[in-house]
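Of the protein chains in this complex, all but one are displayed in their positions.
Going in written order, the chains are labelled A and B, and every chain counts its residues from 1.
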Amino acid sequence: MQRRAFLAATAGALAAPALRPAPAEAQSASRAETLLLVQEYGPNSMDMQGIGASQPVNGVALNCYDRLLSYKKVPLPDGGGHSFTLHALEPELAESWQEASDGMSVTFKLREAKFHSGRPVRAQDVKWSLDRAVSIGGFATTQMAAGSMEKPEQFVALDDRTFRIDFIRKDKLLMPNLGVTIPYVIDSETAKANSGGDPWAKEWLKNNVAGSGAFKVESWKPGVETIYARNDDWWNASKPKLRRIITRDIPSPSTRRALLERGDADVSALLPPKDFADLAAAGKVKVVGVPVPNGIWYCAMNSATGPFTDVRLRQAVAWAMPYEKIMQAALYGRGVIMSGAEGGPTTAWPQPFPYNTNIEKARALVQQAAPGGITTSVLFDAGQATVAEPIALLVKEALAPLGITVELNKVPGSNFRGELAKKNSPMVINRFAGWLDWPDYYFFWNFHGSNSIFNVASYQNPEMDRLIDTARFTSDAAAYEAAVKGFIGMAQREAPVVPLAQPLHDMAMQKNIGGYQFWPCREPDFRAFTKG
Amino acid sequence: MLRTVLSRLGTALPSLAGVVVITFLLTRVLPGDPALYFAGPVASPEAIAAIRAQLGLDQPLWTQFAGYVAALFRGDLGTSLTTGRPVVEDIAARLPASAELTLLGLFIAVGIAVPLGILAALRQGSWIDHLCRLVTTAGVSLPVFFTGLLAVYVFYYLLGWSPAPLGRLDSFLSEPPARTGFLLIDSLLAGDTEVFRAALGQILLPALTLGIFALAPLARMTRAAMLAALSAEFIRTARANGLGGRTIVFAYAFRNAMLPVLTTLGMVFSFLLGANVLVEKVFAWPGIGSYAVEALIASDFAPVQGFVLTMAILYILLNLAIDLLYGLIDPRMRKVA
Partner (left out) sequence: MAENPALPAARAPSPLAALLRHARHVVGENPVTAMAFGLFFLLLLCALLGPWIAPHDPLASDTARALAPPSLSNPFGTDHLGRDILSRVIVATRLDLGIAICSVALVFVLGGLAGVAAGFFGGWTDRIVGRIADTIMAFPLFVLAMGIVAALGNTVTNIVIATAIVNFPLYARIARAEAAVRREAGYVQAARLTGNGEWRVLLGTILPNILPIMAVQMSLTMGYAILNAAGLSFIGLGIRPPMPEWGIMVAEGAAYIVSGEWWVALFPGLALMLAVFTFNLLGDGLRDIVDPQRRS
């Protein structure tokens, strides 16, 4: 009896509607101007240039700081919002710019804008910020170098409102690279005043924002939530529609989905593909998917060591790969399939390879190369297991009838990069996306003989290197096209990597949320969101 | 009394030292190179080496350990690489959330388990006894992460009775001024019933999930201790002297049965404080358990070390408190001490 009484009491307590806080009248107004975004994890710093900044820090850089320039927005099909093109640049803090007649420098004219501190934005601030990016080390410096910005001497403040960048070589990536979330402009005087002696104010900027951007950080509780408030003194006449953005860290994806479906959260990123597929099909909330530019899921085979040094085995795997099943059971259709190309390579990237699932061709190749069969293993990141594990299991199953026995090697995210750096894994399932959307940029990181950590197949081929280098630095359109088609065709024949699918970057949101904007850094742009 | 406290703390020191050494060694064997992890995807070998030097990872192990211990004496637990903040601050900010959740879970468990255990002891062998055993055993057999997910699904997603599992408080409400760090108490102190109700709504499901898990040891111990007490000499004497059933059960038997229950309570508390790692993960609870898990997965040494050390200190203090309480309840213990 006592037990029953207790159960009744518990049920009563849970049922009490009073437990659901009813929005007070005063709050309802602010709710209409507030966006609640749920994400897996939040920023670990406020400084994207700093060492060890996590992916969400890009969002701080994007929304709280401004850059010299930005990219042209391109509307997405079915009115889902906007994507971008890197081939048309738009002014941000720079009102206009002019390339020198010798083509070896560019001069920017800055607009009138104020930092959050109230200080005006000056060319000296731009110089300090870019000096910092090329000197601070780590990811920021590497990213700057990708656009041939390597030394502080390249940056010159001519007067308060005029700024010049000198080129050390002609590089088509330099200008687009100014729009990514690294070369943002910092309030240098405020930063230096608080630096405590550190020339780059690393500690202070890690914990504070000193920008001119459309949002300020109102509160930051790492691992819990970050609250952004609109900067009403922003230079841009078209102010953000939303006053406040609350981002909460909710590690469980099914909780994020539940929050969205019940209308308690406005926007959620990074759900498993299945959830996006379900949500899109159910139609209660809006799902916007953008094919990740310059990004693919792939299966890499080590062409420097182990069984897959034999090109026939790599091709056999490419023919055995269950592309359709992977699209269905791992990506739930949230991607673009990368198999069955016909008619030779084009200059697009990503593009399908000329393989499809054909067990007979695969078996014939294995018969030639390894009639006794082989035993090998496939490496993937536990942090990406939602997609990578089903792929690995399907690959294992597809290769078994060929006499290729595959063991699964699932390692935690902290260890994954270390495993890649060893360069001895025979097979790896992984994804890669380059910020700067050029095929030669992708191929430089993934297939060049400089053997970066992203060259997971450890592919080395002087002819490949020559084609990639030609494409990177030629200014002749025809030579560029020939080189790109050349290296893509070579990758298709040599198959150090089998592309599986180009993933969609999905974002789910309530139907009353509009203005979604997709950028290379993949973090949502709060400046563009609308509600109501 | 003071001497008891000091001597108990003295004997705890070697354990604490053991914890420090083992944790340090364990975190160094963790796979994954933090320098590589935090250098970013396209770091050059020089950049990685620079970060390694910055983190002090290029030093020999004993130098690192000496540095760690020296910092420990200054109250410095290092800096978390994942949150980017001093570990002491992180833990101080998150400990109240974990403690509040654990305490409420424990209260719920005691509220159910103790009456259940007494009842089972009084009706030994009856259907109540069997039912008590089945229910509590079922409770301890549930994987907490499974119960938690199921609870969220049923009470939030399907029925909508419980608020969104978004942590400790609805984002649109502001926290009361922190006095104890426990939202339930702080909101009452501030006289803010709306916040109190909201916080209670948030904490109820995770606390229940945790509480169910603690039912079994408490109910079992209550039952066993009651049985032992009821069959003791002095109860028989009391009965023979014609004392009523109620008086015997509550004034004599239960008072004596409290001692082992109290010991169990202490153990269960420290166990729950560690076990709510999983509950915190499911309910997005901003406690120290979820903090430690994330850090461990990221091979982030400092928070793991800080967490383990905090828990060890808590455990030692808790046991000390229980010993002292023991002395207050049972006068015989005072003489022994």
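Quick note on the criterion: a contact is a pair of C-beta atoms (placed from the backbone, for glycine too) under 8 Å apart; a residue touches a chain by one contact, two chains touch by 3 or more.
For clarity, every value in this text was computed on a predicted model and none was experimentally measured.
Here one chain is not drawn; of A:396, A:466 or A:485, the residue touching it is A:396.
Of the options B:16, B:57 or B:238, the residue whose C-beta touches the omitted chain is B:16. Considering B:128, B:253 or B:293, the position touching the chain not shown turns out to be B:293 (whole complex).
Of the options B:47, B:248, B:273 or B:302, the residue whose C-beta touches the omitted chain is B:273. Looking at subunit B, the residues touching the absent chain are 12, 14-16, 18-19, 22-23, 26-27, 29-31, 125, 130, 133-134, 137-138, 140-146, 149-150, 153, 157, 216, 224-225, 227-228, 260, 263, 267, 270-271, 273-275, 277-278, 281, 289, 292-293, 296-297, 304, 307-308, 311-312, 315-316, 319.
Seen from subunit A, the chain kept out of the figure touches residues 253-255, 257-258, 261, 272, 274-275, 278, 325, 328-329, 382, 385-386, 389-390, 392-394, 396-397, 407-410, 412.
Note that in this section only the chains that are shown with their structure count from here on.
Separating the CA-averaged centres of subunit A and subunit B is a span of 38 Å.
Residues 2-3, 6, 10, 13-15, 18-21, 23-24, 27, 30-31, 34, 36, 38, 41, 44-45, 51-54, 137-139, 141-143, 146, 206-207, 221-225, 246, 248-252, 254-255, 258-259, 261-262, 264-265, 411-418, 421, 445, 452-454 of subunit A are the ones that touch subunit B when the two sit in their complex. Residues of subunit B touching subunit A in their complex: 30-34, 36-44, 47, 50-51, 54, 80-85, 90, 93-94, 112, 115-116, 119, 131, 135, 149, 152-153, 155-157, 160-167, 170-173, 194, 197-198, 200-201, 204, 208, 281-284, 286, 290-291, 294, 297-299.
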